[in-house]
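A single protein chain has been omitted; all remaining protein chains appear in their positions.
Chains here go by letter, A, B, C and D, matching the order in which they are written, and residues are numbered from 1 within each.
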Amino acid sequence: MRILKLFENAPFRLYLGLFLVALFVLVGAILPWFAPADPLVWYTTPRNQDPSWTYPLGTTSLGQDVFWLLTWALRNSLILGLLVAFFSTLIGVFLGLAAGYAGGWLDRVLSFLMDALLCIPSLPILILMAALFGGQLALPIVGVALVLFNWPYPARQVRAVALTMREREFVNVAWFSGESSVRILVRHIFPYIAGWSAANFINTVLVGISTESALAVIGLSSAQQATLGTMIYWAINYQALLAERYVWVGAPVLAIVLMFIGLFLVSSGLSMRSAARRMSV
Amino acid sequence: QEMTDVGTPRAETLIVDMLNARVGNPTNMNMYQQGVTVNHGMHQLALSQLYDIDTAAGTQIPGLAAEMPEALNEDFTRFRVPLREGLTWSDGEPFTADDVVFTAEMIRDTPALAYSAAFIDAIASVTKVDDHTVEIETTRPTPRLSIVLGSVIYGNAFHVVPKHIWENEDPATFANFPPVTISAYKYMDHDPNGTWFLWEKREDWQNTEVGQMIGEPKPQYVLFRSYGTEERRVLAMASNDIDILTDISPESLDILRNQNDKVRGWFTDFPYANLDDPCERGIHFNTSIAPYDDPQTRWGLALAINAQRASIATFSGMMRASPLAIPPTSVLMDTYHQPMSQWLAEFTLEDGYKPFDPDYAIRLGEQLRSEGVEGIPEDPEALRELLGVGWWKHDPEQATKLLQDAGFTNDGGQWKKPDGTPFTITILAPADFEVQSQRLAFAVANEWTQFGIPTNVQQMQAGAFFTAENTGNYEVGSYWGSSCAITPDLFVRMEAWHKDYVRENGTPASHNQGRYVDEELSALIDELRAIPADDERIVPLGTDILKELVEGLPVIEMFGTSKFVPVNETYWTNYPSADNYYEGPWWWWSNFKFINAQLEPAAAD
Amino acid sequence: MSGAPILEVERIGRIYRRGGIFGGKPFYAVDDVSFTLPETPKVFSIVGESGSGKTTLARMVLRLVEPTDGTIRLMGRPLTGTSKERIDNLEFRRLVQPIFQNPFEAFSAYLPIGTYLIRTALNLKIARSEAEAVEAADAALRSVGLSYERIRGKYIRQFSGGELQRISVARALIPNPKLIVADEPVSMVDASLRMSIVNLFRQIVEEKGVSFIYITHDLSTAYYLSDHVAIMNAGRVVEQGAPGDILAYPSEAYTRELMAAIPTIGARWTELDEIDRHYAHERTRDGKSADKHHQEHS
Amino acid sequence: MIKVDNVTVGYGTTAFVKAVDRVNLTINDNEILGIAGESGSGKSTLMRAIYGDFSTGLRIASGTITGRFARNGTGAVTEAESHDFGQLWWDQISYIPQGSMSVLNPLMKVEKQVVDGLPKRERQGNRAELRRRIATFLEGFGLEESVLDAFPHQLSGGMRQRVLVAIAAFVNPRLILADEPTTALDVVVQKKILLMMVEIQRRQRNSLVLVSHDLGVHYQITDRLVVMYQGKIVEAGPTAGIFANPQHEYTQTLIASLPRIDGTRAEARR
């Protein structure tokens, strides 16, 4: 239980989280350049190898090196997840703040949009779009669609916060200091929801990655690009789980889980630390 | 006594995997309505066709009819159809010519049934001669009436219905539930959510065509059920909850054999799969779109493929290659592939290059053996019989030359089309309804990408896929199109290549979705149209047509379909298999009723 | 523009709703209030008990709340409405600045306090560069007895309420406004600071020529500080005039009640004597306290 | 009753920040003790230490705070150190925290919040009876019975503050610690509350510690006054004595700076 105690400690959480995230960024951003061969191409290695020195995570039934495949998959998934999370949080937070702060017709229009989008179940629409864009969604399109369906969540929350923030005196002071509405939103109100936004960001990274893999698993994402989702897709397609090729299917799953834990630790560590800093004299 | 979870004794119940998963409207068994699926046993056990198919021999056989139709005139527009005597419906009423005539008139008079239009288009009239004979007139010369009204592959839309039941109903709305059936089984129970259907053997099974032709079926009950995803179906068979599975992947069969030693494939050893499926897989082109309108391009692309690698990638090599536009089934191999291998070996492209590689099977055999696969025959002839007579060479140099001759350029590893734009290919592939074509698409994409042409695979769900294919909204596709054939008479298969069926891109085409125009080919097809299936010119004509298709290569034909259709021998035995080839393993076809009647209960240990 | 009064408030009123699950019945939080601030800098106090409408009135002057009736004119130009004459936001903020009641609520916890001063100088075009802004901030801070050096990089939690309130004043001074609206600026500040802030106001009025609207419930500081006092009750101004006149000779019972509630040193509330009398026989203590009260009253 | 013996109190676990510096103080039975002092002089800190609330990172660095409570009725005496005062909370001691606008649970009606935490001895009778007693009690503070059914946000700041005082007093403790209970309230309301607190103290004959930086308040109601400055007690004694003859410079300026309605006006100094 001593290990658990460490998690009480903001820096420890933060550093462990940062370490994990950095590890993934490293694996995803740098290692792919060193891949000995394009891991997407089949039969660059013998098939169905168990992990060994030459193939650290073994090979797939298609003769791909799982380790290098994983590095590529991580890169694409990370990019997708981070971009989706970044834009949906950005758009969501900004529009939510704007709606809550401005009120009036802007609020009404934005709230309506949020409500309406929230009511439309995204997965069936994504499946439809998969058909619309030619049966197989390219990653950027998946990304755009995910942003479209994900921004209303933070927006709704943030709007509620902004509504109460509007009543806070310091917002009036900021206005009398000549701050523009945008600056008031960004500099004065946003910090109060920054912690929440970070949590939302992290959750959306995961939503991005996992929705993509859900689409991939039912064969609708871009099966020829390496993402964690398509890796799982191919593994499932070749029955890796039942055939007890656990490394192949387990590697991407574990990667998703660890990445989430890393991001989670960073966000909770950050909020713990900033709380501690503001409290200290 | 062990019971199934639907309450029947397990030892008396045959459990069969349902082809199209769950049925959404289980209490509608009116097979004439557009959205009604009858793959839940109705089609396989309870209904019957006028003519059925003997899949082992590759010939049509009489079903409800007593004999094959007899043409009454020279131009094949009038036929006498004698009906089997002594048959009764499951409610005891006798089956007579009245039922047949009623059915024909009902279809004709009910335009709301989609089939009505198709029926009227082909059949002019059906009249009763006596209780067990009808006469049929067609709208145009139809040398093969049994194909129009009976099963060749899977089944046929024409189902005789009991007049005494249907005459008081509106067929457009009638649910036909519970159905009165004509074959040896009758409806017993079903799941309101459509996951399973239970059929029970009729006490009067003697009064059915199965009873007359084969004898008493042993399973007292047949349960058709859906287990959902492939993983679940595999787990179900591994735990003996299902006796017969429809298509699965080779990996799944591998798992099953490891998990349960009562499970077997078509072959007990390599290649496990049945290779006699009457549909072939290959890479199709929309030949109306540049640069695929040039046979040089198509040939170039064909020679850029390493078929050996593609075979392993697709199904671990458990496939039979075919350079011809007909599936390499045992029957057709004997009729066409083997006799034509000499011609193939000598066949030259325009520039004198000989593209055929007769040793494909031998080299693949070696490679598989080196990977530790057991049970590969040593004898070259046996290998050719197993893995195919040969295929096109993998010759990137020649491929480059052909492409360059066709106007392509390659600077610095980047292929450019004749019009100067970069050459990339998109292969349209089934998303999750046909695993072999899907994997083949990825395998070929892998080959072309390695050759230097960036190729990606565009997977589409069934609806979208067929819409794209029929409207010509694709360039390269991986599926069978209409590439199915089972009898040496190639009419059914080749008719589809006729230029008459070519439609503009954007308009749906019912045949010839590749929009291939070849005058000589069309002339040969016209000839074939005019002769009946038992004419002696059938095979020579078929051979000529196949040669024509090799030259033009509108499709890079690759492999016959390998059907991994495992059975579990825990409760039932005497399934058809490579060693016991009394029928092919198409459990979802109308002839399943004949297989079912020959199964034996496993000896209780 | 010269000659026009700084602020003219004409018969303004504001309706709110109260009670009920949704909405409730309307009532006037501010009802038909008029007053004028002359051109010469003055301190105008508004005194009244809680809920009498002081804040609402102040917020209408600050353009934070729309009046339901009446008009407000700043330097002769309308503050509300749609007319072309209406003062634009930038100009308005250079003319009028607020000081709020709770100093701990007046700044974001996430920004160094200095930012507010710098931004005010830059946004309101008092300074053209960061350096000039720092200078302006420092000057303003010095006039309230602080310096920029002392607050640089510090956050709200690192200040006492009195300091914060003085920083608020400094911020308000930066654009050299004509009018500062201070809503109970000292009620949350302790007594010693209270007087220094109040004196600071006086000093600002005199040295910088800024007028004040000083809102308070504390009659004594109002009396001490202002040139003109308005007593509010239930949304209406019940009495107004020079503090000397009004407080020396209150004509309204309400004003007298307000005065009586001030805990003045030297004048003990009579109610306390009643309580003591009531419990006198029970008191165990030596009775000194009773004597003490006696002495002070005599 | 409470003896504060040479106590130094501060905050922080790693770096200790002194807030109260070597303070000696006695709180007697049956008296109103006032604590005055400028902001940040450690008044609240001292109160927390006396109450035994160490949840804010407060630490007693040296010295002791001991209490001796005689139970009402039985007269049983409990002695404890402030670290163990927790068991006496809302029984022998009650507390009105500073800045108490948001200390009421927004989702609980006022009545429940009064009853919640009441010691057994005060819970006599059935619910209706208890409610009536509370209502009568509140009436003394000028609050109607309907307040009991209100949620906190429905009350004005003054009402909320009165509710808090009422909650703390209804417990009938031996000692009430009130940290600036009337700051930010208007004078009319302030007067009502102060009178009420005096009344209660007289009736219960318990002790009341009142923190306020308003010397006028101290003058009105306290028996004894303590003036704090920068964490230290700079002056202590009977209230009347201090006002008559302030010793410490800080006290002198405090008293001198208070405006009086009949006194000089700033404007007049022009």
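The working rule: contacts are C-beta pairs under 8 Å (C-beta built on N, C-alpha and C of every residue); 3 or more make two chains touch, one makes a residue touch a chain.
By definition in this document, contacts and distances are computed from a predicted model.
Q: Which of the following names does UniProt give to the chain that is not shown: "ABC transporter permease", "Arginine N-succinyltransferase", "Probable oxaloacetate decarboxylase gamma chain" or "Ion-translocating oxidoreductase complex subunit D"?
A: Answer from the UniProt record of the missing subunit chain: "ABC transporter permease".
Q: Among A:40, A:249 or A:266, exactly one should touch the missing chain; which is it?
A: Looking across A:40, A:249 or A:266, the contact with the absent chain belongs to A:249.
Q: So which of A:75, A:156, A:188 or A:245 would be touching the chain we can't see?
A: Going through A:75, A:156, A:188 or A:245 one by one, A:156 is the residue touching the chain not shown.
Q: One chain isn't shown here. Among B:169, B:204, B:241 or B:359, which residue touches it?
A: B:241
Q: List every residue of chain D that touches the chain not included in the displayed model.
A: 51, 53, 55, 86-87, 89-91, 95, 97, 99-100, 102-108, 112, 116-117, 151, 153-154
Q: Identify the residues of chain A touching the omitted chain, counting contacts across the whole complex.
A: 1, 4-5, 7-8, 111-112, 115-116, 118-125, 127-129, 131-132, 134-135, 153, 156, 199, 203, 206, 210, 213-214, 217-218, 229, 232, 236, 241-242, 249, 253, 256-257, 259-261, 264
Q: Applying the definition given at the start, please give the residues of chain B touching the unseen chain.
A: Against the left-out chain, chain B lists 5-7, 21-22, 24-25, 28, 33-37, 39, 111-112, 114-122, 147-148, 151-157, 172-173, 191-196, 225-229, 231-232, 235-236, 238-239, 241, 278-279, 433, 460-468, 470-471, 473, 482, 484, 492, 495-496, 500-501, 508, 510-511, 588.
By our rule, only the chains that are shown with their structure count from here on.
Q: Decide which interface, A-B or C-D, involves more C-beta pairs in contact, and give its chain pair.
A: Higher contact count goes to C-D.
Q: Can you give the whole-Å distance between the Cα centres of chain A and chain D?
A: Averaging C-alpha atoms per chain gives centres 51 Å apart.
Q: Any idea how many Å lie between the Cα centroids of chain C and chain D?
A: Chain centres of chain C and chain D, defined by C-alpha means, are spaced 27 Å apart.
Q: In whole angstrom, what separates the CA-based centres of chain A and chain B?
A: Their C-alpha centroids are separated by 44 Å.
Q: For the complex, give me every residue of chain C touching chain D.
A: Spelled out, the residues of chain C in touch with chain D are 43, 48-51, 101, 160-162, 184, 187-193, 195, 198-199, 202, 206, 217-221, 223-227, 243-244, 247-248, 257-266, 268-269, 271-272, 275-276, 278-279, 282-285, 288-289, 292, 296.
Q: Given the complex with chain A, which residues does chain B contribute to the contact?
A: 230-231, 234-235, 249, 251-252, 254-255, 309, 312-313, 371, 428, 431-432, 435, 442-443, 445-446, 449-450, 456-461, 463-465, 468
Q: Which chain A residues qualify as touching chain C in the complex?
A: Touching chain C: residues 168-170, 172-180, 187-188, 191-192, 194, 278-279, 281 of chain A.
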